[in-house]
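With one protein chain removed, the remaining protein chains of the complex are shown where they sit.
== chain A ==
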Amino acid sequence: MSAATVTQASDAPGKAEAPILSLVNITKKFPGVIALNMVSFDVRAGEVHALLGENGAGKSTLMKVLAGKHKPNGGQILLEGKEKVFDNPKRAKKSGIVLIHQEQSLVPEMSVAENIFLGSLPKKWGNLVDWKRLHRESTEILDRLKCSFSSKDMVSDLSIAKKQMVEIARALVFTPKVVVFDEPTASLTDHEKPVLYDIINTLREQGVGIVYISHRMDEIFHLSQRISVLRDGEYNGTVNTADTNEDEVTKLMIGRSLEFDHASKPKDFGDNMLELRGLTVDGMFRDVSFSVRKGEIVGMYGLVGAGRSEVAETIFGLRKPSGGEILLDGQVAQLRSSHEAVAQGIALVPEDRKDQGLILGMNCRDNMTLAGLETVSKNGFMRPAAEKTVYDKYQQAMKIKTPGWRQKVGNLSGGNQQKIVIGKWLHTQPKLLILDEPTRGIDVGSKSEIHALIKELARTGYAVLVISSEMPEVLGVSNRIIAMYDGKVTAEFDGDAVSEDALVQAITGQYVTSAGKPDDQPAA
């Protein structure tokens, strides 16, 4: 086992500095599962300690134990050398441990300041809110984070990235000793990430211990001083970031080495399956023209808000075009609803699995057959045997890990959830498959499985449109790449021969001449 070559967390060499926080032999059991088995982990003041592991490895559970949301079945939590018992999140927070959530927990109808101080609004004259102090202190925190928006802005008006800043600002109210970031970049675009990195580095320099959970190797190597790896609920070693490389860490994480296979892209293309001619939706995007051939994977790359998802939704009949036309298989298509789009052989794997892709309270089988009930029913009545056959087929084909078809999809890991969504669409036997951010928030192992699956589908004749904000993903799967910026297609590239620089320029508006000055400088 490769863990033998790495040092144990408790006796790490180098700085002999005592950790600010130690977790010792934490065990957490759920009915039927041991989520954490004797896991130890520590953080020093002023370091970024990355926590890595595939989905289901126990990272989130460990952090929930730390934040007082789960009660461990065994083990100790030591904060500054003293044993603590956190039986609720508030106590953990008061002790100085703050969790920045993967899913945001802001109140959209309130101002930034109110959200930052939610639950601890400054008071005056007994019980009245001290608005002046609230905004002054909020502004101080926002300045510290170098945020560009005002404490009086409504949270609902902010972009996802800015909402995340608010989430972080909220953590600073408690002058935290340890801040846990759980997949903080999952919803950020490449050029928003440096802002987050700056904040994390600022906090680190101020002596805060930082736990950073992420699937993204580049981020981890960029930010962290040490890396700890969990696998299947067990602690699998800690390494100094400076002494290791991506390969070694990946091996620790999944027990095998991982490579992107750029040569395996599909090669045989048929006629145009989808063609857009000057497609426009007022206020969203304008004059979008491109095509996707049968057997081809076209990547659509751009920043969040560039209009990519809106283009997909329009193709899928969810938005009414105000100009231009959509051709399917050479015929002009007038799609007025998603129902018609599905009937025409279009499938959309949406950006947000939980909000748009799945019925979380339904079981795996029912989610899988949802888009194609006609084929598994007779005279309106469901045929459970046929449904089970469909479920088994895709469950086996995609190696979906579930305890059984009765499992509610809400209890599955992100990668398996996404496979259920993809299976749902394959069952409808579509001709055009649109995938919007197909691997967002999915661990490395499942990610490459899904990439392989996408390529395999294209080889069997599907026309595939992949929307992504991750450059390696777009480069790894696409035959051609459409770049979008500010509601317009700015460039089209050969997926095998494009440089990363050219792509970045195209999506940050440097190619745009008619749309005026781009708002943002491209990430250098």
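Note that in this section contacts are C-beta pairs under 8 Å (C-beta built on N, C-alpha and C of every residue); 3 or more make two chains touch, one makes a residue touch a chain; residues count from 1.
By definition in this document, contacts and distances are computed from a predicted model.
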Chain left out of the displayed complex - its UniProt protein name, from "PqqA peptide cyclase", "Integration host factor subunit beta", "Autoinducer 2 import system permease protein LsrD" or "Succinate dehydrogenase flavoprotein subunit": "Autoinducer 2 import system permease protein LsrD"
Residue in contact with the excluded chain [from A:24, A:370, A:452 or A:471]: A:370
Which residue of A:77, A:199, A:223 or A:358 touches the chain not shown here: A:358
Listed residues A:322, A:411, A:429 or A:499, member touching the removed chain: A:411
Option touching the unshown chain, where A:18, A:85, A:107 or A:343 are the choices: A:343
Interface with the undisplayed chain - residues on chain A: 30-31, 33, 35, 56, 60-61, 64, 316, 318, 337-339, 341-343, 348, 350, 355-362, 366, 370-371, 373-374, 377, 380-382, 410-411, 424, 428
